[in-house]
Structures are given as C-alpha cells and as structure tokens.
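Working notes, beginning with the structure itself.
What you see is part of a larger complex, with each chain still in position.
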C-alpha cells in the first residue's frame, strides 16, 4: 500500500534525528534560551535577510496561528482571510476562541487577491456604520495555499501595498513553505517573503522536522511581551532546544530548500504523468499537493492499492482527490503509482 | 425637519413614563427580583403561551445577543446566521469576543432559509474533517430582518424542523419584533414564535420603551446559571424593575401590538405613496422600514427637508435609502413627507 494522504505522515529527516540523539544527554536551559535556538534563529535571520527579526519556535500550525494572531490583534480588531483559509475553516474556531473575527473574502484558487482586500477596505471605510464593526487589522495568507497554489512576487507586493495603505499587518502562514520555496518557477524566496510580510512562519512539521514552526517577526517588538504571550497561549515548550535543533539542521547547507525541491520534483513527475494519461487536473498546483479529477470507478480501483485524500465531489461520476508528496517520498513510490494510473 | 432615520430616536410611550414616575420613590429590591418584573414576566409568558418559560430583562440588543449566544454555546460551538445578520456585521465582533464563530450563510432579502441551513449541515457532516471545525449549535435569525422582511409561519417551521434534525437551538432576535407582529398579513404571532424558537427576545428599545429587551427561554434551564451569566456579561441591571415596569406596561391591554400596528400602518401609507408616485421599491418590506430607490438629485433635494438612512448605492444615478417609522411617528409627519415626494 502506497500512501499519499498528506505530507505529515513521517518523522524527521535523518540528520535531525542524528543531531537530537547526539545532544540528548546535554543539559540545556529551558524556554528557548539556549545556544542552539540562538544559532537556528541566526541562520533563519540570515536566510531571510532580516538581521533584526525576532524568531520564536512553536510546535504546530494551529497553535502558531492562534498565538500570533491572538497576540498581535487588539480586542476590537479582526483578521482578513480567504474563505478557504486554514484559520477560517480547519482550526476549530481557534481565532474566535481568542476573541477575534476572521473576516472572509472570496479567493482565487486559494489565494487572497490584493484587489479583494482593497475592495473590502474601501467598502468598510465607505460605510458610515463602520465604527460598529470589527476593525480589520491584519491580512492572513498561506503560501502555498490550501490548494497548493503560490503567490507571485508581484502579488505579494500588491498585498503589501494595500496593507500599507490601510495599516494592516501582513501575516503569512508557511506550514508548507518549503514546498513553495522549492517550486520550479517561483520568484518568491524567503527574502521576498520577509520583504513583504510583517510576520510569517516557516513550517517544519510538514517539511522534514519531527514537529515545529519558526515564527519570524520582522520588526522587533511588533508584538510586545510576545514571550509571555506564547506562555499564555500554551505555545512555549519547556525544551525549546528540541525545536531550535531541528531548525538549526534544516537551515544548514540548504537542507530546508532541498527537501522542498525533492517533494516538488516528484509531484511534477506525477502531475505530468496524470496529464499524459489524459486525466483532468483540477487545479494547476506547482507544489507538492496535486489535485486531480478521477472517475469514481478508477478512484475505487486505485484506493485498493494507494491511499490519497478525498477533496470534493466533482460531478455524479467524478471526484477530486489530492495526492501529496513530501520530503520523504521516494521516486520508486511515484513510479509505481504512475504505473497504476 | 422631519426625521425618519431610525426607530429609536424617541423616548418611551407616555404610559411608560407615567408609570415610572408613579413608582419612582418606591423602594424596590434589586436585580429583577421584584414583583413588577414577576408581573411583566407572567404577562409575557401568557402572550407567548409558554407557562414555563424563563424571562430575563436586558438593556440593549447587542448586549442581549452577546449574553444569550455566549451563554448558550460551549467553547467549541458556533452560531449560524445570515451574512447580513446583525451579529455578523454590526456588533463589533461581540460574539467572537465571547469566543464563538458566526458561521455566515447566504440570505434571501435578509432571511435565512431552512434549505441553506440544511445544505450547510449536510456538507458539514459529509466532510470527514468536520471534527476539526467549529461545531454549529445554534441558528440566529431576526424577525423582522435587517431588511424589514418577515418569516412566514411555514418558514419558521421549516427552520425548526432542520434545527431539530441537527440538534441546533433556534434563536430569534426580535429587536423590532413589534413591527413584525403588527404587520398586516403576517401569520406569525408571539405564540408561533414561541412554538418554533428555543430562545428569543422581544424588543422594547425600538418599540415604545425607553430601553429594554425581554429574553424568553422557552424551556427552563436551557442555559444553566443564566442569572450568574447575565452578571458576568454585564447585562444584569441593578434596578431590574426599570425594565420590568416598561414591559409590564407594554404587555397590558395589547399596547405592544398596537404600537407595532401604528408604525406599520404609517409605513404602508408611505410605501403606497412611493408606489403611486412611480418610485422603485427596493425590497418589499411589510414592516416599519421601507427601502426605496431614489434618483440622486431627488435624494439631495429631499435631504434638505427630511432625514433618512443611506442604505447602499443602487447605480450611478440612484441610491437605496431607508425610511423608518416608529411607534412615535405621527400621521401628519407621513402626510407632509408624502407631499414632498
């Protein structure tokens, strides 16, 4: 049985396990105050060309989104997101639990367009009753999106421009960032992200780490007392060095990027096979998630040998399914999958 | 200058002021434990044909919605509302501040259709990831809606049926309920509302009271410790009898209904005048709010002599405006407005 259900099915890249084993019995200070966390943060700052940025390590994506958004916003403020955004759908109301409205706008293949934000903000300030409404203060995007799509540099800059005009923070959820950075023709690298976003996180859980997300706050003190806030949100691990170590390895010798490229390369091979064999591609994703329309019969047949994700019903006889590769996928697995198509 | 901006521009019906003056120096126990509150609650229970219902008096609409919804839902639960619902737009995120997501669905002239709720719930349970999502536990509607429209008895029953099927509470915001009950051809009276809703409130602030809303919880203990919860939400007035007195007067000799009928009668007169004079009616509202399309020139001309609400742009040359009558509107005011059309 082959598994393409998701990109968080395996543990960690062997170099990470090795390093964790090496330092296992070292005595380390707690709460991310250790030297490995410092080293990892330095490497991330360098990769982002943000020498002043604050870097915090957290355990998972929902936790990170809830902590960052809940900490950055004041009580009367809300966050704008695409209707399909992870915070809008699949975090069990974590943002609202923290007291904030997720203001959802229409999307384009999972992407929030600058134009949509602009229209919302113009309508907002054009409405005399807006002091009775939640004040938008942040824009949330993910890169790659839930649909595996990517923003271009120009699109990020357009969002940046609108955010600047309306005093909105731009926050990027990079749970799968490695698979965006590793895409073939993307013009968005970590520096472009850091130039355009106020806060973002670099996902480890889905890209080679056992677990862990690295939050980058470009301008220090954007969120005052963030250390205390991470404690309040239950997002401060006692053994912060477990996280620091993993990112230290991932940001050594370009490992993070190369893991991303590996997964994307295999995803492109699979996508091309789908196209060659006449399958309908549901969304043209340049990253590790591939969305394909399968005849229901074919889907059932395949599901006996391969596991994948159900996405949505396409029509009476067809279904959209998702195949996800990861840093751990082997070329032979892809090859044998292609043979079954 | 005539004013048709809203229905909360005046104080209270003279009978209420008289009664408040009469008992002004009486010594009353606090927190709604007095006999006048009991009397008012009894009259409301009788009018609703709900002999067991709990009745609580609160000060304003947003406070009432925040308190009821925030108290009724558990942390993981959300409330379904029309996109145009007051809680979704004009309460500054009070529901989210209480920790709950407002799940917004499309509407039909301000109304939430049973079919829309059914489709949402089917999709919800049809999605394997729903345990990662906010669990819908309540449906919020308003009657009249933000557009002045009314549910029919059949529509309420259809919502009730769907709510029953999916174990959702049905909560009705009756900020303008009097103007719904007083509509000419409605088949929805208080008993129909009580039969179909689990919780609702009868609006006083906009219908003859200085201020005040009466919350009716049909089945006792639907919200355990609701007394304490109203305190926690800042919704328990020390002098509860101020509220009880007003509702006691409103529910004596059918005053509440007659105030509603008065306002609706004048609104119908105005609507007919608009139609006769060839104006386009934007929404066919049977209640005290009338939405009309005005040429921009006409709008400017009128606005020198009459005040009304801007609703939305219709096209380059036209605007939708709202004229609201109230229990306090005089026939002569309507007549002189009609002359200006």
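Order of writing sets the labels: A and B. Residues in every chain begin at 1.
The rule we apply is simple: contacts are C-beta pairs under 8 Å (C-beta built on N, C-alpha and C of every residue); 3 or more make two chains touch, one makes a residue touch a chain.
Since the model is a prediction, treat every value here as computed from it, not as a measurement.
Total copies of the shared sequence across the full complex, per this structure file: 4, with 2 shown.
Here is the rule we go by: only the chains that are shown with their structure count from here on.
Relative orientation of subunit A and subunit B, expressed as the C-alpha superposition rotation angle, is 180° to the nearest 5.
Centre-to-centre separation between subunit A and subunit B, using Cα means, comes to 42 Å.
Considering their complex, residues 75-76, 78, 89-93, 96-97, 99-102, 104, 128-129, 132-134, 310 of subunit B touch subunit A.
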